[in-house]
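Would you mind keeping the following structure in view while I ask a few things?
Every protein chain except one is present and positioned as in the full complex.
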Amino acid sequence: MCRWIAYRGETIALEHYVTAPAHSLIAQSIHALESTASTNGDGFGLGWYGDHIEPGLFRDVRPAWSDENLRYLCRHIQSHLFFAHVRAATGTPTTRANCHPFACGRWMFMHNGVIGHWPRVRRRVEALIPDGLYGSRIGTTDSEAMFLAIMGAGITHDPIGATLRTLAAVTDIVTENESGEPMRFTAALANGCDLFAFRYAANVKGNTLYYRTAGTDVVIVSEPLDRDHAGWIEVPENHMVVARAGRRAELLSFPEPPRIAAE
Amino acid sequence: MCRWIAYRGETIALEHYVTAPAHSLIAQSIHALESTASTNGDGFGLGWYGDHIEPGLFRDVRPAWSDENLRYLCRHIQSHLFFAHVRAATGTPTTRANCHPFACGRWMFMHNGVIGHWPRVRRRVEALIPDGLYGSRIGTTDSEAMFLAIMGAGITHDPIGATLRTLAAVTDIVTENESGEPMRFTAALANGCDLFAFRYAANVKGNTLYYRTAGTDVVIVSEPLDRDHAGWIEVPENHMVVARAGRRAELLSFPEPPRIAAE
Amino acid sequence: MCRWIAYRGETIALEHYVTAPAHSLIAQSIHALESTASTNGDGFGLGWYGDHIEPGLFRDVRPAWSDENLRYLCRHIQSHLFFAHVRAATGTPTTRANCHPFACGRWMFMHNGVIGHWPRVRRRVEALIPDGLYGSRIGTTDSEAMFLAIMGAGITHDPIGATLRTLAAVTDIVTENESGEPMRFTAALANGCDLFAFRYAANVKGNTLYYRTAGTDVVIVSEPLDRDHAGWIEVPENHMVVARAGRRAELLSFPEPPRIAAE
Partner (left out) sequence: MCRWIAYRGETIALEHYVTAPAHSLIAQSIHALESTASTNGDGFGLGWYGDHIEPGLFRDVRPAWSDENLRYLCRHIQSHLFFAHVRAATGTPTTRANCHPFACGRWMFMHNGVIGHWPRVRRRVEALIPDGLYGSRIGTTDSEAMFLAIMGAGITHDPIGATLRTLAAVTDIVTENESGEPMRFTAALANGCDLFAFRYAANVKGNTLYYRTAGTDVVIVSEPLDRDHAGWIEVPENHMVVARAGRRAELLSFPEPPRIAAE
């Protein structure tokens, strides 16, 4: 289980959320509170939108708490929409290509969760990625595979639908056999204008997800950045936070359970 | 194009071949002579057999020429069968999982070459890997995919046949369209007792390969370790060097061109 | 505060102590029990003696718990005298040159502790290093400076005296002003034949140190490798464990407090 933060709002330096708060993401990298993995030291990443239509990425394999580059970049990079992520690996190697966020064209994605028995189901999940996008797979995580599958499921015209259809397809794969492998998916998705965050799980309780708004600004996090939890709203399972360009963030329930119609 | 060395013989410290010679592999990492890529600075690796039935691996993403760990390990590790490799990446990221050698069970493999249009044919080559071995794929290179395909083609009972069958299958994939993508394969394979090296290419001239023997000792290299080339025998294309346990190394031609019978 | 282990005895694979026990050093890297720093993720190192008169070193900046190279090397390297160390940085950067153990000629050293107000006293401690050894200082830690000062204080003929004289000189430096800065020194020193371990502190309680013997074999650790503490003897402050070549390890008190005579 990893820890992450997503921000959409006025342009600010990343440090306001990533390094400065009492229980900042950096602090969570060495000691998270609401995670089964209290240490999230298996790499980290930043992703942000600026003048360029495609996001910038900065990912490295060292623990976030000791990385001087990260501290400099959080002070100097400003953005109206950014992601930050600290990783606790669940079986795949600690490489930059396996660190979050992932980017493809103008889209950016990060994830906290796991697909149960990944080595066994990996091939079938990768088969959801269209040929034209398979060359963009440079790592080996379940998270990157999910992202590219969502990309291929029609993200441009219907990002929410593409995500829910992919969740349905992957849920089918993990629940196919009798046992019903656990699947957890607490993820953020953005295109430079709109920000989406999802909380979902199959065959198991989902990971925590919170958000906080101020006007049209919104911050979405795995766990609150301060200890008193003031102002943070928990996102229930099967719900999503949708922050479209220029509009307030909304909490919405999934229109229907992510299952494939034919079931 | 990468540079590599494979040794089978009396137990010696790795430094005798990896760091000490005038034109050692470390020297080749910063300035190779018979390669289109004169700099091989995209990571390196050692693989060796000792008391344990499975090989040891040491791989890192930094250039070999400045790595103090590599120097210490080459001085202190002794082996009767070892591989060393310096990498010039051909498109896939510089991660440890993409560095050579690769290991699976008691087998070890390293490669200098490329499969043309890898992003386009990757999926079909990966499909040659059996399900039971797909979980062992932790990187994204063409080389690791070839190795796992060879593993799955019956390596235990017939390592030469498994390699040639895989070469035939991959040749079919890359030559399927009109253009005929280039494929180069200069590789070493070992199981702790036997050492095999292959020189092959399709639709293009192959990479260089040399070997030198002294009794049952054999050293196989991408390019000679000294400038006068004394004692080095060039391996022709479609040939292999076979050094079975306790026997002298032999130079053999491929029994037939690596094509699938049904062609 | 760091965690470490030192072994002297029959030649064995390092994994028997570094990776295999229930509460192995690798387990301590992510969750130590008797340390103020429960996470020791700021790099790690191995040092060992083999056929060569000088020790081998392997040090890296990533957390020990996820390093696949470390796992391979612990399985394949065998030694009759080795050190292993996981680091929790106390202010100096996470670089390989700042990771333990340190080596100089045939000597090897590692340390758990701190010299209070290091930035302020660093220059005076570095002044204890003789000119001829100053070129061997490739990092910036208090630990490496202490080691080179000990080297220069007559280590060849009197390693214990050289260590105690250096402790006296550094104690003088840190206690010079009224406040009395804390100094902790729990360290191991070896030359390929003899192994020494020291527990010392000034102006503060010292870090824990334990050892366990079986015949002439001895293991010395920051904290026990199993949860029941069976067979582990705690080393009191101002004491040392001395394991000379071919002899049983002895627990000895410091002959006198490490103060400079002229005080």
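Should a chain be cited, it is by its letter among A, B and C, assigned in written order, with residues numbered from 1 in that chain.
Note that a contact is a pair of C-beta atoms (placed from the backbone, for glycine too) under 8 Å apart; a residue touches a chain by one contact, two chains touch by 3 or more.
This is a predicted model, so every value here is computed, not measured.
Chemist: Can you say which of C:Gly135, C:Gly215 or C:Gly246 touches the chain missing from this structure?
Modeler: Residue touching the chain left out of view: C:Gly135.
Chemist: Among C:Gln28, C:Asn69 or C:Thr92, choose the residue that contacts the chain missing from this document, as touch is defined above.
Modeler: C:Thr92
Chemist: With the missing chain put back, which residues of chain C would touch it? List them for me.
Modeler: The missing chain touches chain C at positions 92-93, 95-97, 119-120, 122-123, 131, 134-135, 137-140.
Chemist: Hey, which chain A residues sit against the chain that's not shown?
Modeler: Given the touch definition above, chain A has residues 13, 48, 50-52, 56-60, 68-69, 72-73, 75-78, 96 touching the missing chain.
Chemist: Mind pulling the chain B residues that touch the left-out chain?
Modeler: Against the left-out chain, chain B lists 30-31, 39, 41-42, 61-63, 66, 68, 89, 93-94.
Convention: only the chains that are shown with their structure count from here on.
Chemist: List the centre-to-centre spacing of chain A and chain C in whole Å, with centres computed as mean CA coordinates.
Modeler: Chain A and chain C have C-alpha centres separated by 41 Å.
Chemist: Quick check: what residues of chain B touch more than one other chain, meaning two or more?
Modeler: In chain B, 96 touch at least two other chains.
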